[in-house]
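Each remark here refers to the structure printed beneath this line.
Only a single protein chain was left out; the remaining protein chains are all shown in position.
Order of writing sets the labels: A and B. Residues in every chain begin at 1.
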Amino acid sequence: MPEILRSPTGIAGAVLLSLVAVAVLAGSFVAPYDPQAFHPATRLTGPSAAHWLGTDQFGRDLLSRLLNGAPSTIGFGLGATLLGVGAGTVIGVIAGTAGGWVDSVIMRVLDGLLAVPELLFTLLIVTILGGGMGQAMLAVALAFTPGMARIARSSVLSIRTREYVLAAVARGEPGCYIVLREVLPNALGPIIVEATIRVSFAIMIGATLGFLGLGAQPPSTEWGLMVAEGRQFMFRNPWVVAVPGVAIALAALGFNLFGDALRDSLDPRRSVRG
Amino acid sequence: MTFGYLLRRLAAVLLVLFIVTFAVFAITMILPGNAAIMILGEYGTPESVAALERQLGLDRPWYVQYADWVGGVLRGDLGQSLRLSLPVSEVVGQAFWNSAVLAVTALVAVTVIAIPLGVVAAIRRGTAADLVIGLFAYIGASMPEFVTATLLLVFLAGPATGLLPAGGFVAPGESFAGFVSHVLLPAGTLGLILTAHISRQVRSEMSDVLASDYIRAARLKGLRERRVIRRHALPNSLAPAVAVISLDIGYLLGGIIVVEEIFAWPGLGRLLIYALENRDLPVIQAVTLLLATVYALSNLIADIVIALLDPRVRYA
Partner (left out) sequence: MTNFMVTRRGVMIGMAAASTLPGLGWAQGTPKTGGTLKISHSTRIATLNVLTNSGPAEYPVMDMVYSGLTRIGPDNQPMADLAESWEGNADATEFTFKLRSGLTFHDGTPCTADDVVATYEAILNPDIPASALSVLNMVDTVEAVDDTTVRFTLKTPYADLPTSTAHTNARILSRAALSGDLAALDTQVNGTGPFRLESYDSARITRLVRNENYYMEGRPYLDAVEMHLFPDLAAETTNFLSGDVDAMLTVQQADYERISSSPGIAAKRVPSGRYVNVVMRQDQPPFDDLRVRKALALAVDRQLLVDIVLEGLGRPAYDNILSPEFKYRIDTPEIPYDPEQAKALLAEAGHPDGIKLTLVASNRPAIRAQVAIAIKQMALPAGFDIEVETMPHDTYLANVWRKGNFYMAYWGMQPTEDATFNLLLTSNASYEDSAWMNTEFDALVEKGRSTTDEAERAAAYAAAQELILRDTPYIIPFFEDVVTASRDDVADWTVHPISRYFYMENAWLDRA
């Protein structure tokens, strides 16, 4: 773990993620104003002493709204990824360990699902379920599952033939034991790396759905929704779209950088070359 | 790469398409509201809604509607748009060309820019150039399209600068200059993110290749660096580059939806959003079918190209 923090990407990623964590955990307590309160006299103004990041069309403080929206935006990313990773890992491990026709069937189905472009898949599911954050999270998790299952499966497949696994099989250990104690811990590496990077995608897709009006609904402070609502005012006060937009980018960037650093630190070839 | 393999892949694609369209159909059946209600809006009385539903054939049982549609597709008839009263093939066909123009413009520009960028970053690994390119790539990959598009609009199309139009479409046939000015921002938005992905992949693959044994051997043989790169490193990095480009087609198909919406580009993405909002089932079906087909076929083609480029790859 500490090696990650030696590489520039790792450090940058960790810094950004810490900022994000602070915003998510402490944001609501630190916010200077009620994110929903109107201050009509100072609407659509840029940064000032009273409002550090400016105000929106209703006169609501942008900094407060940003902090207030952090949990939903980031939480969406984490939640959707966890769900997708969880479901995908279970399916992938089953396919990888079971082998045979179980594996074949699952692979066919996965291939089928992977044939649909991700955003399109998400859009269709969200349209059935109706808009809303919960529904959008489910949709994104469903869209991630096949990809994660594939990775989990190939990870398991490559572990299956390792000596320690074969040794366990030779010892006569029960299947569950092998999976839980030998295979899973070693397969987790690539899964975690992929998951970390996926969080950044989930954040972006969640924000995109919010932007299209299919994810978070007003008066939520989810960052994608903030950009969507602010667009018609963007020429009068660019801060209304710049603030949430840059925040989304920084959060996604943090997860991206950290995930890459994680991958580099886990990959033996790369650490040899340095 | 046998003929049998190809056939099996194609059959799998067809099966997938069938499942996808059935799923889409089922989805729209479950949704509240239908095209007739959306057309009449708040001025619809129950009688006029029922009359319109009869007119549009929405009162038939769902399996009849689906079978009717599938039969039509096999005959080459994609049906009639419920909202737009035009044949779906016309509506979707035109949109497809517009999207294709945008996508191809973005891809071409990206390939021309991204691959060299990745190569440079790999060759000059660890230097300032690598860092800058890497930074740009990271940031590009972390910005959702709507953020990039909005920021570009604010800076380049706002009233202060007014350098480029804020949206709209001009066909290349009508006015090439007009086309270029209108395509720059949407293609640029797509391109920025694509460039980020592709250049990173190319850099990563190139780095691997440059460190591999046979490159070391080539260098030891005394060949000049340029030749090493051009004759030995580059061709072996191309296969993964193609793989990434094909992966990015999937991203492109999604990104196009948002970009077209923001820039008022009359392509498939915008058409899909409009059709979803208005429950225009035949159009939703047709667009989904088209996008899924393009994606599946491009994956298949990419697999074939990779196999051709890299003889080490074996397919069962």
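Note that in this section a residue touches a chain if its C-beta (ideal position, glycine included) is under 8 Å from a C-beta of that chain, and two chains touch if they have at least 3 such contacts.
Because the structure is a prediction, the values reported are computed rather than measured.
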Hidden partner chain, touching residue among B:Q94, B:S212 or B:T293: B:Q94
Looking at A:L63, A:A115, A:I159 or A:M234, which makes contact with the chain not pictured? A:M234
Which of these, B:D59, B:D77 or B:E277, touches the one chain of the complex that we don't see? B:E277
Interface with the unshown chain - residue positions in subunit A: 36-38, 40, 43, 57-59, 130-131, 213, 217-219, 231-236
Write the list of subunit B residues that the hidden chain touches. 31-34, 37-43, 45, 47-49, 51-52, 54-55, 83-86, 91, 94-95, 153, 157, 159, 162, 165-169, 261-264, 266, 270-271, 274, 277-279
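Please note the rule applied: only the chains that are shown with their structure count from here on.
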Separation of mean Cα positions, subunit B and subunit A [Å, integer]: 22
Residue ranges of subunit A in contact with subunit B within the complex: 8-9, 108, 111-112, 115-120, 123-125, 127-128, 200, 204-205, 207-208, 211-212, 224, 227-228, 231, 234-235, 238, 241-242, 245-246, 248-250, 252-253, 256-257, 273
Okay, in this complex, where on subunit B does subunit A touch? 12-13, 15-17, 19-20, 23-24, 27, 30-31, 131, 138-139, 141-147, 150-151, 153-154, 158-159, 211, 250-251, 253-255, 257-258, 261, 272-273, 276, 288, 291-292, 295-296, 299
